[in-house]
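Removed from the display is one protein chain of the complex; every other protein chain stays in position.
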Amino acid sequence: MARLEIDRLAKAFGAATVFDGLDLHVERGETVAVYGRSGCGKSVLLSILSGALAADGGDLRIDGKSVIDAPPEARDVGMAFQNFALYPHMSAFDNIASPLRGQKKPAREIADKVQAVAALLKIDHVLAHSPQALSNGQRQRTSLARALVAEPAVLLLDDPLRNVDAKLRYEMRLEMPNLFRQFESAVIYVTQDSREAMALADRIAILHDGKFRQIGAPQEVYEFPCTAEVGQLLGDPAINLFACESAARDGALLVNPAGCEVNISGRYDLPAAGKYLAGVRPEDIDLAATPAPAPSADADGPARGIEAVVERITPANVRSLLVASTAAGETITVSLPELAAEQVAPKSRAWLSFPADKLLLFAADGGQLIRPNPPAGG
Amino acid sequence: MAALELRAVSKTYRVGDREILAVDDLSLSAGDGEIIGLLGSSGCGKTTTLRAIAGFVQLTAGRIAIDGNDIHNLPPARRGVAMAFEGYALYPPLRIRENIGFSLLRERRPGGEIRRAVREIAALLDIEDILDHYPAFASAGQQQRTSLARALIRRAPLTLLDEPMSQLDPQLRAQVRTRVKEYLAAHRLSAVFVTHDQNEAISLADRIAVMEQGRLQQFGTVGELKNRPNNLFVAGFIGEPPMNLMAAEVEAGGARVKLLGETDNRAAAAVGELRLNGAAPALDAGRAHIGIRPHQVVLADDAPLRGRVISNQWLGDQSHVLVDLGGLRIVVVSAGRVRDLRKGENIGVNFPPDAVIFFSAKDGTALPRAGGHGGE
Partner (left out) sequence: MNSPAIMQTVFDKTRIADLLTTAGYALALTAVVLFFLFPIFWVLLMSFQTNADILRTPPSLFFSPTLSNYAAIFAGKMETSTGTQDITFLRNLGNSALLSSLSVLLALALGVPAAYAFARYQFRLGEDIAFTLLSFRFAPPLLVLLPMALYFGQLGLNDSYWSLVWVYQLIVLPLVLWIIRGYFEDINPDIEHAYRLDGNGWGATFLKIAIPLARPGIAAAALLAFIFAWNNFIFALVLASAAKQPVTVGALLFVTGSGIQYGYIAAATVLSVAPILALALFLQRHLVEGLSLGAVKG
């Protein structure tokens, strides 16, 4: 029995379906990131889980007990809001103590627990302050402490790092998984930042067009998105997608995304002259200042590069983003480590190649992932 | 199409009997066609600065000039600036199309030209499909792009943008940034924008002004801010994750450096020792702060500094590892994936001497290196 079970949950506003038939089980101590673009229904899902909105259909069970008809106060759910939603007329201490007071815990125990969780989040020195007197980061931590203090069965986090600055966001991103491990809640973490989802989640659930399109470990969803669409959703910068055809030559199976020939023998067993959608992540593309040698029949050999002009280079953090265009008019996004990107000049020519072992093929119609063979000897 | 100059600009607000110094002696100049980002956390004075350029804030002291002409006493309408507001400030009774074309209509441009210009800018920002809607029926992201379009369509000598993309999805934001940057470059327009998001500043701006507590901390390109921060504040603010900063004790001559722990923890015991081959600045023996960017730290089994892995997060295109060196936590970033490191594992870290930056323990300013090695 999972701690939280979402079972065929449905919700519509009038004729507009938000989602239909959502299924998700979250285990004790597990963090699932619900990831999707704005407007995908993430907030509606949280509102239903917390009891602010009624569902149209389906069931919701916490520790095996259906709570779909229970009012918010009877669900054993804690929530940290994107806007923090602190009680402005209470001190930080009273804010954090509120869930314990709601459970009529003795004053002694309340004081101890608030102190403990505040110490864990490093806000024990500001407990007497009112929310107005706190910094943005302290407010965020207070709201998190309030959600955690009663050790709820289910912890809902609504994009809690969206309104804090980069330094704090980064610190919290590293701290939060360790923090959640100390509690036994089932954690639902809603975010629209793919890196945050990758960093924090045990599993990622991709919510898009009213359905969970894929639920899996971050690595699984990132490396093997079940459709081209999911591949595009998760990842910043987004995956490159090119239409391509397969061809057999000299006993090898080749595809030609963006005019770049890639030998996929061994990785895929596909008929020749098939049409596919090829996906390659920007960080997987090799960029060289000179042409690569001709392809060998060996699948592990280097692929033939395609000549392209580097249109612009945008430094991001740690990595830089290069946009290159080929003579045939294809635009390719490449992500290079910052130091490597410093060696590339804007408007210079470069040869790009797609490593065969990172290339993903999707069905040309529908975009379903075509699972590659497991690597030989692996 | 304009060069902007701010000279010794200050703004003091009076709240009751308290005086709040929102902008303190700020000077910076931007060249023709340059895009400048004002970056800082809330309350740092960046928005006040922008509003002062626009003319909504009366300066307490200082001057603002566009192309050498003082404008700080002119009313907003006569400064030749276009502005996109953080709260959008769209005209509710007008359709999106009319909102965008409003300024051209005021200039009595011919209808065909206005329609063409509106279509072009709407295509650039992906709001063609809502041109006939009213603002109330557009999403926050669409309203924000409308407000952006209304400012850009004017092609004013100076365009001012206040948090122009805060409401957009991350992927749309990246696309809009690129297009706005190309548009500004294509028409050789100068722009100043305010943001608290350093990724936005980095990808949109030619140069970035980092502000904190009303003061300009540093004004420079991304590379300068990241690799040669002026002071501890910039070092700890720029970069995601920002630079690792720690207190240290430098031996005379700078050959050896003892790491003492986190910068705000002065009582820490030494956690390790660095040999920097004379790269340290020529300072007398004593306290200093040192910094190293997370992706320049090298994980190596045989490194002299030993630590324990606290977490290892893989973000798809990079890994972030948090290492505890006995009371001092440092972040190591690898552009690839560090697959095999588990929580609790013992690991060595190495600081390449060239990558270490020194800061004064007194006032936090960056110290020049010995022998001009890698420094300015």
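Labels for the chains are A and B, by order of writing; each one numbers its residues from 1.
As a working rule, a residue touches a chain if its C-beta (ideal position, glycine included) is under 8 Å from a C-beta of that chain, and two chains touch if they have at least 3 such contacts.
Predicted, not measured: the structure shown is a model, and the values here were computed from it.
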{"item": "Contact residue for the chain not shown (choose from A:Leu22, A:Met79 or A:Leu369)", "value": "A:Met79"}
{"item": "Residue in contact with the excluded chain [from A:Gly58, A:Pro131 or A:Gly367]", "value": "A:Pro131"}
{"item": "Absent chain, residues of subunit A that touch it", "value": "50-52, 71-73, 75, 77-79, 81, 83-89, 98-99, 101-103, 130-132, 136, 139, 146, 150, 163"}
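Keep this in mind: only the chains that are shown with their structure count from here on.
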{"item": "Contacting residues of subunit B [partner subunit A, same complex]", "value": "41-42, 139, 141, 169-171, 174, 178, 196-199, 202-203, 222-223, 236-237, 239-242, 294-295, 310-311, 313-318, 320, 322, 331, 333, 335"}
{"item": "Interfacial residue positions of subunit A with respect to subunit B in the complex", "value": "37-39, 136, 165-167, 170, 173-174, 177-178, 192-195, 198-200, 218-219, 222, 234-238, 281-283, 312, 314-319, 321, 323, 335, 337-339"}
